[in-house]
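Here the complex is missing one protein chain, while the rest keep their positions.
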Amino acid sequence: MENNAEMYWTGLSPDEAREALVNKDKSMRDKRMSLKEAVDKFIKDGDNVGVGGFVNIRQPIAITHEMVRHGFKDLTLSWQSAGLGPDYLAGAMMVDDSHFSIKRVEIAYWAHESFGLSPMFRYLAERGKIELEDWSNYNMSARFKAGSMGLPFIPTRGPMAGDIPSSCRTKIMDCPFTGRPIALLPASNPDVAIIHVNAADKYGNCIIRGTDCTCAEIAMASARTIITCEQLVSHELITSSPKEVGIPFPAVDAVVEVPYGAYPGLCRRHYYFNGDHIRELHAAAAVMCKGEPADKLKAYYDKYIFGVESFEGFLEQFPLSKLLADQKAEAYNCERLA
Amino acid sequence: MENNAEMYWTGLSPDEAREALVNKDKSMRDKRMSLKEAVDKFIKDGDNVGVGGFVNIRQPIAITHEMVRHGFKDLTLSWQSAGLGPDYLAGAMMVDDSHFSIKRVEIAYWAHESFGLSPMFRYLAERGKIELEDWSNYNMSARFKAGSMGLPFIPTRGPMAGDIPSSCRTKIMDCPFTGRPIALLPASNPDVAIIHVNAADKYGNCIIRGTDCTCAEIAMASARTIITCEQLVSHELITSSPKEVGIPFPAVDAVVEVPYGAYPGLCRRHYYFNGDHIRELHAAAAVMCKGEPADKLKAYYDKYIFGVESFEGFLEQFPLSKLLADQKAEAYNCERLA
Amino acid sequence: MTASTDYTAQEIIVVAGAKILENNKIVFVGTGLPMVAALLAKRTHAPGLIPVFEAGAVGPPLEVGLPISVGDSKTITGACYAKGLNAAFEMTQRGFADFDFIGGAEVDMYGNLNSTMIGDFPGGYQTPKVRLPGSGGASDMAASCERTILIVPHDKRKFSEKLQYVTSPGHLDGSPNARFKAGMQGKGPYRVITTKGIFDFEEESKRMRLIHTFPGETVESIQANTGFELLVADNVSEFTAPTQEEVRMIREDIDPNGAFVKRA
Partner (left out) sequence: MTASTDYTAQEIIVVAGAKILENNKIVFVGTGLPMVAALLAKRTHAPGLIPVFEAGAVGPPLEVGLPISVGDSKTITGACYAKGLNAAFEMTQRGFADFDFIGGAEVDMYGNLNSTMIGDFPGGYQTPKVRLPGSGGASDMAASCERTILIVPHDKRKFSEKLQYVTSPGHLDGSPNARFKAGMQGKGPYRVITTKGIFDFEEESKRMRLIHTFPGETVESIQANTGFELLVADNVSEFTAPTQEEVRMIREDIDPNGAFVKRA
């Protein structure tokens, strides 16, 4: 096993992550603010940003739009599997990398399952514009978990062979109990977590429906956490079911109510995918992979992101009938009385 | 760090634990049976038994009574903090160690918080009648967690100094990422888990109210799991809230409906502690610490355990008014409409 | 049970995949065609099949239809357990998955799989010729599920002597106990389903072995489209063409929108 001299931490080192929490005001206080304020206050150039959700499920889309409007430089992005969230950030870099830039990604998967590959990922990766570090879904989930547990590393059994261990900072050691090889993954403690949830109270106690993805781990591993929620609800309602709380308030710094905040992705109980819009975004980026200029993508950003004040302005560009249809499609998936 | 040559596994080694699951029928099938049948079928002499619950909360009391009636030899018992469950098993050994015996305990705490020390633990430990291995609550919880994760060990930061590391099989190594010492705890994979839950369906999907304790980890780490539940409910009801399922069916081998199955301890939403009865049991054992014979404890066992056919017979010896009062006390703690 | 005459390459893959899945077993289902195959199996010979999806869902009945993501809301409804990614992979690492079922872009004779990049590794890792999505959970499933079922479109350049990048470990270099020695669990690659046939792995050498040719293919035509030397089972046979009912189920009931099974 190699020694630790060469280890570099992106985001916070384990000791820095501890220190950040020690110095944090962990009181139960009102954390509501505008999304603009939250992004301005809690994200900085050069940050390692942990992205919540999974592929196009409950991705923090509203937050990424606000980040694009704000502009950031040299971000490191970390997630397990993601689609739209990073697409929006990467697309901004493709449109104007003096306004927005990603330095590095630490990931397992960047694509869209049934909606195909990410042209943004292909464009940036194939041109060497971002540093890549490949892990697996469990690797990245376990790295966030280690970070959320206050551990410097966590062991896993996979993937133990192949080229992933040579693409990343995992270390293989012989287990001192069994003698067999085991992987040790360094913790991930992002500077800031961006997470969309179903419901939250003003203190930041969050309820997630459907898969938790790795959201609690990312929030609790990070030094700061921005939460958007479909519904801002009373503390009394949230705490009437303590076991449903997936992220507790001390891990949260900002709470913003943003209905449809994961759209055009899916948010369980609220809306299903808008595949047409995902394809519209991709079409605008895909031509750049073939060497065309950024015009089409710039037009998309001008229309949907730079041309509006807030995420509500993005939503207003969809016909109401489409938003209602996507609500209805999801209502079929988890039928319940209103 | 020492090498692995000296490592001994109680219960299953990591490779044996994997093999046990590989060979297991994991189908969704009806697992209902009598408690007698479950104990007879799934517990064997010499087993490492993982005990669910925490101190006197949701301890698998009905299962321990049935185990006592059955009689077992040379058990290893593993838990984080427990009270009544192991008291009943240890008391049986004090009454007649040719019928029931414990060889070893791997634990963090054996006592009763506000109800005082465990005279059973004092009696057996101070006379050298059981092997002791001391860990901490997090240590034992993390060991079960490692077992449930299919890992041979899990790192923790505590307790890193003091005498616990010299009382147990933890190993301290220098973290290959930070250079600082970190504890590696060997996984615990018991032969059998004994767990009481609030509700289960016939396949073994379980819902736990109040603290989960370390029940899911113990069940999923063990080769076999016996579940008793306050309520046996339909699969449809259980799966209408998939996120409330704490233990999924493939981890479960037997499901037995046993109302009051954690009594005289607490089960959230069902009943609060019966402190008087805990004290009655302890009084019968405490005199043996002072050198008196087993008569009083034997009388308790003859009356409450050997003298009855099943746990219902134990319950029948309480006045209905007391059972209702303990229900009512708990109803105050978590008031809700019926 | 009339044989279909107009099934597509993807449809026969789905039917073959479904048939390999066994009733009452737990299968960790990767995204894409494996999801369609699992649903077809569940609605035909394997109603007791227990699907697990890496975003967290265990054992959903899938009565609300085909998920188009392994995190789709449709995987949660009626599930027996639904936490997050860590919980799903921890169960797998523990040994709760009898099978995993994954797809990839490039495979070698030992069932190692590439879904990361086309290009030169490690030299060109930071500037891949084609950047693929990456492992997702496939490498975790391949490392820790008991037996792996692979889907790879059959193409000479994709059935390679040496992969450009090994994302999901299979039988590694085929040496005895290679997986165990590397620290992994499970028996590794079990079946490969391609657009041309079905393969298993010979016990001793761990090399890919043709066991079924798809209609219209021969041992020779398949070898000709494979970039390494195939083993051929003694009793190699033709895989029965999908029935009209199977094809109808795929087209009308299971994937009516062509989310994964393309009509073309």
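As written, the chains take the letters A, B and C, and residue 1 is the first residue of each chain.
Following the convention adopted for this analysis, a residue touches a chain if its C-beta (ideal position, glycine included) is under 8 Å from a C-beta of that chain, and two chains touch if they have at least 3 such contacts.
Keep in mind that what you see is a predicted model, and the values were worked out from it rather than measured.
Using the touch definition given at the top, which of the shown chains does the missing chain touch?
Looking at the entire complex, the absent chain's contacts are A, B.
Which residue among A:Arg104, A:Lys129, A:Lys243 or A:Arg279 touches the omitted chain?
Checking the options A:Arg104, A:Lys129, A:Lys243 or A:Arg279, the one contacting the hidden chain is A:Lys243.
Among B:Ala17, B:Ile194, B:Cys215 or B:Ala284, which residue is in touch with the absent chain?
Considering all chains, including the one not shown, the answer is B:Cys215.
Considering the entire assembly, which residues of subunit B contact the chain that has been omitted?
54-57, 80-81, 107-111, 113-115, 117-118, 121-122, 125-128, 131-132, 134-139, 141-142, 145, 156-164, 166-167, 172, 175, 180-183, 210-217, 266, 268-269, 272-273, 330, 332-334
Touching the absent chain: which residues on subunit A qualify?
Against the missing chain, subunit A presents residues 17-22, 25-29, 147-151, 203, 205, 220-221, 238-240, 242-243, 245, 248-251.
In this text, only the chains that are shown with their structure count from here on.
Among line, ring, star, complete and other, which best matches the way these chains touch?
Contact pattern: complete, every chain touching every other.
For the chain pairs A-C and B-C, which is connected through the larger number of C-beta pairs in contact?
Between B-C and A-C, the larger count of C-beta pairs in contact belongs to A-C.
Could you list which residues of subunit B touch at least two other chains?
If we look for residues of subunit B contacting two or more partner chains, we find 150-151, 243.
Can you tell me which residues of subunit C touch two or more of the remaining chains?
57, 76-77, 82-83, 92-93, 144, 185
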